[in-house]
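Shown below is the structure under consideration.
Note that this complex is displayed minus one protein chain, with the remaining chains in position.
Labels run A, B and C following the written order; every chain starts at residue 1.
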């Protein structure tokens, strides 16, 4: 694909260098802080399971108890494993239950040997979780070898969103049979602001189904069956976003999810989550994804629902560069970077289609080794479902012409309802038509040198560099506070979940980060 | 647009030379024969109007009477104008009425001076008709100057087909307001096999409205109004096909229709009209169209509804070359050649879209000065109207990418009903989206040298030349008899309307042909 | 399952999509009128999701829930009540029971010129991978083509001693297909006594298979018919059961 835009490699290198410079202070911040959810993720990997009668996970009760006694700054690993030893409990969930009942107190051991012992136990327990993650990854590789990968690029990505895992499952299986390569289970509207991960199989989501370990397991098992039936490994996606990003990443790793929505800024911008909380959580979750062999999907598409897709095109590029930097820093490889972008230009705008092509090609050529995630029109979809299906067709065509890696299938009812079963069928038929009839059209499509498409791509890249320079000068946190992305203004000292952040003490210890740090 | 396929001009010249060679015998046939409808057309131009109580036009009664008395071989002009003089009638319609009542007898005058006198009167009367045609043409040019031509290419061509001229009119006006540049009034299913042209305003067509002089007049007047309202000259189309092709051409010329469906073989293939009848009628009607400044639309698209659009692609090319030759021979200029072709490849076929592009580009580059008429998918349309609208969008895109001149707008309900008002609106919205968003994409679209699209175009051209060579060897009439076009086998001695054909006698005289012969 | 409801995205939600035009200009009242229509059709709640002015008319898209129940036990359909035979079986049965070739005359009548459907059934080439009736050695097929008048059809059927007459009708505007079919069956009734009348079969994409009696024909075939089904039916109706 490369070379259609005639991008200057020096300019591209400049852009990357600027992104690294802009991102580094945030990485430093993430490396020196922890959050309640990072700590809970550690304990989940170390084996805490289940929830109390009110549905509050034991892991939350445990972290809260530790925090009340010694704060978060040391990390919970040492106090917890020290307490296990002291209390003579060897099931960590039992410890959590006791802690919740007020039957255990936590402290940082005073004696160095005790610290070492607690660290050693923590490391072992945490390592146990990581071993599960590793096994899952190996299992995935085996199943892919057995059943095979999708025959075509882009992979076809479909959403289910009934709110009820038991409705989701047959719908997901039907979607896979109809051609979906990736199934995403959308989450209930409220989940990202919950500071705990719900437990068990759930049937009561709004416009999406709760992300729970059990729901993950049920869906993955169902899709394993379907993969076998179809002779094609069907991938499963969920969301590691929101206040529980690290934990959900850990659960995803342990339940063999294959892709996760995981953006460095989405939660800040679209859920008003505190920027620092997000950046800390994000780094940990990405380290887990790196280890689990999970492909992340970033959320640049969302910016174009609140900002204008032409005016703000360069903010997508900037965000992709930042997401790439953060991802690499956390250990993710290029094949794991499902960088997002979207077909959101007003279809009434002259040249809208050529502009879309230019933007999509730019992303493609800037990130040649990443499986870009190409998102369908949403903002300019209306109740006119006939027109909707048409727009989706042209979206699919851009996807095919620009070699996108993952195609989130657009639904003609986008402006009306969460997708109906038949909407998915119509949408897949649309994708199939375009890929079958024009899947290789890119071979014939060589934008004229210096023509509209090339010029537009260069223009956007130029704007992106200018913006990155400004961010380097001011700081990324300030840029976010100013509404640079998606016109959402999010100051670093506001937003949800800030109280769950703590600065590392000198003796901060986290057995999982230790294992995952590159 | 030219040059994207890198066609070899020598090969293109060969193709044209072969087409001329294949067509010439048919031209010779046409020049040495007449038909009842040619003769009626002459008399219509000479002023015969109206119909008897059964709706049989006086012009039919008159020609039948002449034929009964002296045969057709002399042409009707001399016997008729001789009779007028002899009977002392100076209104030609009155003569027809008298003839129908058996009150006049016809003969070829024995005296040379009488022949000369009759010819002179005939020429004057026929010239009167041609003057009307000329006035109409001048009027069109004036109106186009006043109101303007469509701003974009392709021109947007919409069909109305209620069967009732009084429903057609508001629908046509609505379509024009919604963006149509050309309105075609589809004919009732039976009309093409009627050996007369119905009279008056009609409301009882099946799946189309009768082509009558009065319907032409009413619709043209309505669209003149709308043209004024819109500041854009809206063109009107009808069908000069079937057994009355010459007469309808004459009526179209006199009522200022702007385009006419007029194919050299359609009637043979799809209405089982005798080949000789058709070729004779066709030549005359084209001469009239040439004079009237009418753009013809040929019917190659139809072949692809009975034959396979990939296998038979070259038969479309061959037919276009033949239609071009016949058209030039009859005096039509390139700007009048709306050569037909269609988006009819099975959409499930791999590469269908690229094949469509290749075929459409081939037509474009073979006939760079003709306003090609690009026809939408019909055969592979189904009751799935959502898919239908999508296919139409990709059809529109090929139209835009290959610089077609006239775009017949596809309807999502193609497989269901004659178009509803709302279907047209949805269809126009589709066209508008594609032309606005991707109308200039052709600038960026340069098929790779030697790539799929170029190769396919060269292949089709090669097959077309091979077929033309065979036709030159065997004769066009044999090729038609063998089912070369549209898999319809039509031997020259069969089909409807053969009894309406007569060979010219030595003294054949036709004042209109005389005036129109180049 | 006997009682079912439409399925949007969960079992039993009853959701359907509807579109139509009302001949009134777009305004709030027009939107209300659209909802009124949807309500009358049993959609409640009816969600008006799109309204597009088209001059003096307005096009609407409505989504909503219908409360109607569909009782699949009460569905009337013409089920295939004869075995589907191979070409071999068709030929063998005709040979055995009729001891002569079975004569078939086909045509597209009236002003309808759509021959692709009848050709698909009759011509060698066939459709969907199945050969047409001409392929069957024991069927003698006369395909009269398009725009055949009813008198010509009756005449030819008589001449060829047709056992079965196959008529195609594709154009349905103003019920052309129904009118032409009725005219055809009436003409056969008039021209020939009951025992001498060929089997009358019509086909076309928009027929209702339940209307055979109403139209005076023996059988109706519709969308997606294959030649083999027709051949099997001919054997069933005219040559009795195979072996």
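Definition applied: a residue touches a chain if its C-beta (ideal position, glycine included) is under 8 Å from a C-beta of that chain, and two chains touch if they have at least 3 such contacts.
For clarity, every value in this text was computed on a predicted model and none was experimentally measured.
Enquirer: List the neighbours, among the chains on screen, of the chain that has been left out.
Expert: A, B, C
Enquirer: Would you mind spotting which of B:418, B:436, B:454 or B:513 touches the chain that isn't drawn?
Expert: Residue touching the chain left out of view: B:418.
Enquirer: Could you tell which one of A:56, A:100 or A:207 touches the chain left off the display?
Expert: A:207
Enquirer: Considering the whole complex, which of B:167, B:459, B:478 or B:505 touches the chain not shown?
Expert: Answering carefully, the residue with contact to the hidden chain is B:167.
Enquirer: With the full complex in mind, choose from C:17, C:93 or C:169 the residue touching the hidden chain.
Expert: Among C:17, C:93 or C:169, only C:17 touches the chain that is not shown.
Enquirer: Could you please point out the chain B residues that touch the chain left off the display?
Expert: Contacting residues on chain B, toward the hidden partner: 161-162, 164, 167, 171, 382-386, 413, 415-422.
Enquirer: If the hidden chain were put back, which residues of chain A would touch it?
Expert: 161, 163, 174, 177-178, 188-190, 193, 206-207, 270-272, 305-306, 415, 417-418, 420-422, 425-426
Enquirer: Name, in rising order, the residues on chain C that touch the hidden chain in the full complex.
Expert: 1, 4-8, 11, 15-24, 28-33, 35-37, 40-43, 45, 47, 57, 66, 68, 70-72, 74-79, 206, 208
Everything that follows uses one rule, which is that only the chains that are shown with their structure count from here on.
Enquirer: So using the touch definition from the top, which pair is joined by more C-beta contacts, B-C or A-C?
Expert: Higher contact count goes to B-C.
Enquirer: Calculate how many whole Å lie between the centre of chain A and the centre of chain B, each centre taken as the average of the chain's C-alpha atoms.
Expert: Once rounded, the distance between the two centres reads 60 Å.
Enquirer: Round to the nearest whole Å and give the separation of the Cα centres of chain A and chain C.
Expert: Here the centre of chain C sits 52 Å away from the centre of chain A.
Enquirer: Using the touch rule from the top of the page, what residues of chain A touch 2 or more other chains?
Expert: Touching at least two other chains: 384-386.
Enquirer: In chain C, which residues are in touch with two or more of the other chains?
Expert: Correct list: 19, 52.
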